[in-house]
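Note that this complex is displayed minus one protein chain, with the remaining chains in position.
Entry: chain A
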Amino acid sequence: MKISKNVIGALIFFIFSVSYGYHAYQIPLYPGEEYDVFTSQTMPKLYALLGILVSVLAIIMSILNDSRTTNDTEKTVDDFDKKSWLQVASLIGLMVYYGATLEQFGFILSTISFLIFGFLILGERSKKRLFLASVPVVIVFWAIMTQLLGIYLSPGDLWG
């Protein structure tokens, strides 16, 4: 049986709401606060309850509709090719790399490498373009931020 996107989405939201609701009950309260009408837990508990109700309703509705209709018009994830997905995943990895190196290597080095790797991931091979779209952009941006606007950008903990 093929599960539709609607059911998958609602199921994920159901699990999320249950988990959110569990953590809502863990929110600490001050002594005696449990007798108050409104506490820090009130809204999270309400959202969790509504989330569970809506997602269950969405699952039921989707199953009922799916049994009545075919999903031939629905786009599937298979529409997208492997290469594109690999590029997207690599860019997300590159963002994590950027976050990890920004303060270690410093803004200039970290950003230049982020841009060059990013362009390479997306298939840019021209050395001229790789250079022109990274080094001057970063230097100009750095100059505007630090020299013109007086904003501090990390020079890099490793070299400091």
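Please note the rule applied: a residue touches a chain if its C-beta (ideal position, glycine included) is under 8 Å from a C-beta of that chain, and two chains touch if they have at least 3 such contacts; residues count from 1.
To be clear about the criterion, contacts and distances are computed from a predicted model.
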item	value
Protein that the absent chain corresponds to, by UniProt name, given "Glutamyl-tRNA(Gln) amidotransferase subunit A", "Aminomethyltransferase", "Tripartite tricarboxylate transporter TctA" or "CcoQ/FixQ family Cbb3-type cytochrome c oxidase assembly chaperone"	"Tripartite tricarboxylate transporter TctA"
Hidden-chain contact residue, picked from the options A:100, A:143 or A:158	A:100
Where the missing chain touches chain A, by residue	5-6, 8-10, 12-13, 16-17, 20, 23, 27-30, 33, 37-40, 43-44, 47-48, 50-51, 54-55, 57-58, 61, 64-65, 68-69, 73-75, 77, 79-81, 83-85, 87-88, 91-92, 95-96, 98-100, 102-103, 111, 114-115, 118-119, 122-124, 129, 133, 137, 141, 145, 149, 151-152
